[in-house]
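Removed from the display is one protein chain of the complex; every other protein chain stays in position.
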Amino acid sequence: MAVMAHETHVPTQTHAEVTRDVVATLGKPSRGYVLMLAGAIGMFVVGLITFVILLKDGLGHAGYTPPVMWSVYITTFVFWIGIGHAGTLISAILYLFRSPWRTAVYRATEAMTVFAVMTAGLFPIIHIGRQWIFYWLLPYPNQRYLWPNFKSPLLWDVFAISTYLTVSTVFLIVGLVPDVAAVRDKVSGWRKKIYGMLALGWTGSDTQWRHYTRAYLYLAALATPLVLSVHSVVSWDFAVGLVPGWHGTIFAPYFVAGAIYSGIGMVFTLLIPLRKAFKLEHMIQEHHFDNLGKLTLLTGSILFYAYMMEYFIAWYSGVSWEQTTFYLRAFGPMWWAGWTMIICNAFVSQLLWFKKIRTNVTALFVISIFINIGMWFERFVIIVSSLGNDFVPYAWGQLTPSWADWGILVGSFGWFLMYFLLFARTFPIVAIQEIKEMIPMPRKRPGVLH
Amino acid sequence: MATNSSEQSNGGMNRRKFLSVVGVAGGGAAVLPGCSTDRVQKLVPYLIQDENQVPGLATTYASTCTECPAGCGLHVKTREARAIKLEGNPDHPINTGALCARGHAGLQGLYNPGRLKSPMVRNADGSLDPVSWDDALARLSQEVARAGSGTRVISGAGPGTFSDLLAAWTQALGGRLVRYQPFDHEPLRAANRRVFGIDSVPSYDFGRAKYILEFGADFLETWLSPVEHHRGFARAHGYHDGEMAKFVSLTPRMSMTGMNADEWHPITPGSEAAVALAMANVILSERSGAPSDANALRGMLARHTPEAAAQEAGLGAEAIRRVAREFASAKPSLAVAGGIGSQHRGAEMLCAAVNLLNYIAGNVGQTIDFGAPVPTGDGYGALEALTSAMRDGHVGLVIVHESNPAYTVPATVQFEAAFTRVGFKVSTASVLDETAALCDLILPNHHGLERWDDLRPRPGVRSLMQPVMEPVFDTRATGDVLLDVARAAESGPLAQFTAASFEAHLKQAWVGVAQARGSTDPEQFWVDALARGGVFEDSPAAPVVSLAADAAQIVATAPAFDGDGDLVFMAYPSPMLFDGRGANKPWLLENPDPVTKVTWRSCLELHPDTAKALDVREGEILRLTSPHGSIEAPVYVYPGLHPGVVATPLGFGHTAYGDYAQGRGVNALDLLGAAPGAGGGLGFVAYASTRVRTERTGRYQQVPKTEGNPRQLGRGIAEAMPIGLAQRGLTPKEAHYAEVGGEPHEVNTERELEALAGFAEAQEHAATKGDYVGEHPQWGMVIDLARCTGCSACVTACYAENNIPTVGEQEVLRGREMSWMRIERYFEGGEDPGEPVEARFVPMLCQHCGNAPCEPVCPVYAAYHTTDGLNGQAYNRCVGTRYCGNNCPYKVRYFNWFPYNERSFPDPLHLQLNPDVTVRARGVMEKCTFCVQRIRGAQNRAALEDRDLMDGDVTPACAQACPADAIVFGDRMDPESRVSRAGRDHRGYHVFDALHVRPAVTYLAKVRYQEEG
Amino acid sequence: MRKLAMALGGSAVLVLAAWSLGRETSSAQGGRATPGAAALDSTTAPVLAAADTARLKGPRQPIFFRHDIHAGQYKMQCQYCHYSVGASSEPGIPSMQTCMGCHLVIGGADSATRAEIQKVRDAYNQKQPVEWVRVHYLARHAHFPHMRHMKALGPTACATCHGDVTRMPQVFKVNNITNMGWCIDCHLEKDVSRDCSVCHY
Partner (left out) sequence: MARTVPGVLGAFAHIDAATDAIRALRARGHTKLTVYSAAPNHEIEEALEHRVSPVRLFTLIGGLTGCAAGFAMTIWMSNDWPVLVGGKPIASIPPYVVIAFELTILLGALATVAGLVLLSLLRPTRGLMYDPRFSDDQVGIFVPCHGNQAAEVKDVMTRAGSIEVRRETG
């Protein structure tokens, strides 16, 4: 698809127009934007209040029903980590694949990544029993001479997520510098000062570009294995456990595919309205969505396969508890969650075989909503219904989420959207310099290609 | 003794001393988060050091349990002059070191928040107000003087010096004493009178029985002396070297006792007597060797053919014959009847029939000992008489002691109405129960652990009670109250009671005891007795028992049931709450009913078919209506029930008796008619005497049960094997294949096995480092399912030892109960019609795995492996990720979702906390520790004595409590330790062996009499 | 984001805290000198009145009980008052009776001392035990068996943790025994188990 993109879809505007259009998005906020931002902050406050209550009384307010010791919080944690994967995939991996169609969308997705990981990062803290000593998970020297247990997948998480957050943030910032410089040279007054500072004295001189391009390449090269590793590590939180329904070698690839799938889902959900709001239709075009759609179809189909494989292995293993767990996923007390996951992920994604749908923005938006719901439920099913019916039948218990669960979930969306909206208003949401890189500069001897 | 330990006896628990306790003991004594750093700022010394109390060391006093009439011996463990744990007295002949759940919970009676803090008197406006002891006693003396011979006393106190005093005191006044126990086994006595001419209830020796036949006597739960029965039953029915007694149960409802039976036959309620007589008939007609005078019965028995009985009971005639023959051929055998659950109007006949059965089989004098009768009261008849006397206004003064008739007799008796017509009503209840609430004067008695007394549970046994600590509240021993009144009277009938205090009175009485035993030094005799817990001698030889004249005049007619409903209503005694006196003790409320696994409330039990027929499912609230009243409660579907029966436990539905008890569940007695005329005048309460109509309410109430799924799904959690295979020395796995056919086969190839072994070795090697180098004990446990009866004594013992919080009904509904040790109850069979249903118990606790899955996943090493093979849990390191809980295959890790430590121990309940065990804060994970505090304690003692630990130095609370000795604990590294030897039994297996987590707990498969394959 | 920042910041702070605590501990071990005790030889305790307690280290006690006189000057055994330290996890604090054992007779040399001793007598006669202010304590989740340490460390046992109270007119905390590190240092040095469940259960 990279090739195809080369041939057909070179942006039509000139460099000057690109700068103008993008800088225009940083203008005065519309009423709609302000309302959305207010809504996001409101949601965040809901989550904040819930968290304070949890801090005060303990986790009991949430719906936890042993043996279901993890539920909505970890579900949402994995959900956000997953969202965080599309960004780096598009910005790093596709960069290495030299597929230019990414340029229009990668800035937005990368921002999404950073904020999604920021959101996810809250959950390990929210969900533990004694939130005030969460830092005990970090290897810091203390008078007790105690160190954390590096054999625990949770510690892998700590490292994987903090690394991922750092690297993707760095990646985003590095990408932003030349664009901020461009903005600096367009605006005036106090804004010029601020953007000037943020531009770190970028002038676009040849030496700067010379190192910049290499550095960016290596960052991309480092980020690529990271993307794959992070969700593998997250999947090992489960795969390393004995719990039937968790204990599977398929988990790493299965989760990575799921992560990208959900990530792109969220990209659709964010970009489609954004593109309208900021009038970027001529930069973020149908063919971008078309390609994203193909990626969704691919990952969605991998999920479909993974689901079938899980059931097959459960049956083929002949292990009683595996079989019971998977039977109950479909026909047990949590059947509704199980089927939501399968329909939204495995079936809905198959609609993307049709180009008509891939290029129909409205359809894509609807599908993306299904994807978000479906992927949240996938994690919910894997965690809750597996834990609820594991080894000891006598101890089985079924979870019913409570207001505290939903409060935190809503809050996390608020927290995420708040940052994303602020970013979209403050920084170029489309990568100016990369678009320009694609548009050949005018020549005084037209036709004579270099 | 403990009472002298402080100068301040300003009455009531001495707070300052308690402070000093906390200050010195530091430990979990006060209810504060386990990891809290706030500490007691003051150190308050004793004024005078008590030589019996060394801070930090436990002092044990011998005493006697008063939670039921059985009279088990106690060892009360005290720390810094606070009782912190009740244990069985190993020297005591009745319970020989074991103690049931109710016994353990006696501690919560002592520290019950509902206890009265001072005497109360009813004022003009009808309210009860606190009053000083002086005024209260003055008032009592005055009332006694006024009422004189019009005085009536209702006492639930067992036979002993206090009861003697009370009787003498009442008699001196010319009044009358009614010794009343709700479960008084009147039918049994009546039957003995009728058949043998002996007016007493014998003691039963299950230990010698080779065949046990039960017609609805829950002898492992509430019937007579449960712990003693447990000991015997485990000896007889616990599988050992190829032998065990067979146990057949014929009752409409499979009680916990029935669950331990090899055969359970759900027979029609009321048909038991017919079946028993039919069996007697079979034996008498087929077998010789019956006592000669039994021949007189032939004529009468001939009328009771197995066929007729089978007809009535809904049970095959062949089964009756077979059981009868087995029963007769096993010598000695034992048949029991007369449990509260099957106490219908024909109960007396039933007991009589069973007496004949035993007599004909020659068991009387073998397993039935009339030489050691168990204590009984005057029977319900006496109370009925008193009630009508009160109704007629002939009673001037009533003193109610240790009994609660306003709750324990059916409402239809209208005891309350009659009671209120008494001139002046006095109660000595230490908790404001239903009866006390009606009284004019309440003189709260000391708890059994705060006062002096002795009990005579049977001839030869004199069991002492002594105060183990300062009274918690401003209460007064009723014995002293009686003597005070006598002293106040100066002249008059009561003047004969001159003892300065009840303690003095008791010592005086014991001088007599000493002299009777030819002791030259009564003082020394007394001290020894106190240390031992009393004097324990063999009961006198059993009298020769023969049939009474009218023994043949027994007619087993099916008993009448009131009402025209289509279900027979069975009110059975709750194994936890007994007659209702347990209902104010959270330990008992949260300890699930062994049968239904329901906590905190009572449900209506229905057979699955009945439920289907009525189109109700678990949790739907059903209304039962009998001619005498109606109750509403959620349905619980229970396969161990006769389809024609609806059952619910007694002991719930209190209208008073403290916050824990009030308004919890329903009072089954509301459906019973026991007023004279309406089936009354029997001399006992017929608990199964009504038919009820059912009515759906369409309302639901989730049942707070601790069970998720009652089926094992073939996961081999609770293994059992037929005795035939056990005798062939098969392992559970081999037994399985022997039954289903096929061969046990190894799935791994040779090379794979080598690889596994090599890996394990390398792993072991790499894992030994630092502290882990060298020889350490490796603690382990063996649990014999052939002995475990599911009684749940271990559960309460664990709660008591380890400061486990009770979380309450709402949290149980979320499955958040904290029971480190739980008894899982699984059903086998009973799914298709006609297939017999079987129940299995398996105590589930932390298995302390060698390859514990919970350990490596903890990010902070809070869950880790100790050098002595424990699966450690450092509460203060735990951050509460709960990953360990998820990864534990046995689901034995419990999380503090809320600050239970602050919620579950309302003052003064927190005084029960064990200072040696950290009280866990919210947000941390906790679990069974194999009572590590006891291990460390033993190690400390051994170190001070410069010796190594010996086998038996450490006994966890559960093993110590177990009345069936099903639990063995010790060092697995020592091949000669009891646990190692027990673990080598061929019945041994690990739950979920396939996971290769190498548990330290080995289970021994249950053994059953059943056809193989 | 904020949370993660806290994580890093928090840990940084704690690193410093840990080190500073460590320093404090070591310095405390070194500095045993106490005001009043500094100038004197070990046999006779300094002359001090209750009024001086303010400038002495450690919390001010309801009665100015002089460990330096009892344990120092008169060389009374610690176990005489802390009677259960050799047998139990709790050292035990002397009952008022124990005090009166001597102070029925001993009334004190100077007026200041007499005043303090009178307090003891009054307390005993009024049956109002003295509420001493606690100096050393452990968190409730740490179990410290005194007897094991007495046996293992012998005569020097008490001073190891509590410092040389024979020089303390008013007892104060010499070592930061509430720090787990304090225990571990010794357990490492003596090569005894540092398994968590030895102390935490």
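Each chain gets a letter, A, B and C, in the order it is written, and its residues are counted from 1.
Operating definition for what follows: contacts are C-beta pairs under 8 Å (C-beta built on N, C-alpha and C of every residue); 3 or more make two chains touch, one makes a residue touch a chain.
These numbers were taken from a predicted model, which means no experiment stands behind them.
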Visible chains that the absent chain touches, using the contact criterion stated earlier: A, B
Selected residue (touches chain absent from view) among A:Y212, A:F365 or A:W406: A:Y212
Omitted-chain contact residue, chosen from A:V34, A:I53 or A:V174: A:V174
Touch criterion as defined above, residue of A:V45, A:L198, A:L222 or A:I373 at the omitted chain: A:L222
Sites on subunit B contacted by the missing partner chain, in the whole complex: 763-764, 766-767, 769-772, 850-856, 858, 861, 863-865, 998
Absent chain, residues of subunit A that touch it: 14-16, 19, 139, 145-151, 155-156, 159-160, 162-163, 166-167, 170-171, 174, 177-178, 181-182, 184-186, 200-215, 218-219, 222-223, 225-226, 229, 233, 236, 432-434, 436-437, 440-445, 448, 450
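Just so we're on the same page, only the chains that are shown with their structure count from here on.
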Centroid spacing, where centroids are CA-atom means, of subunit A and subunit B in whole angstrom: 58
Set of subunit A residues in contact with two or more other chains: 134
Contacts with two or more other chains, residues of subunit B listed in rising order: 861, 877
Residue numbers on subunit B that touch subunit C, as the complex places them: 7-8, 16, 20, 23-28, 32, 34-37, 39-49, 54-57, 771, 861, 864, 866-867, 870, 872, 874-877, 916-919, 929, 932-933, 936, 940, 943-944
In the complex, subunit C residues that touch subunit B: 83-84, 87-90, 92-98, 124, 127, 129-134, 137-143, 145-148, 151, 178, 193-198, 200-201
Subunit B contact footprint on subunit A (complex, rising order): 57-60, 63-67, 69-70, 124, 127-131, 133-134, 136-137, 146, 148-149, 151-155, 158, 237, 240-243, 320-321, 324, 387, 389-397
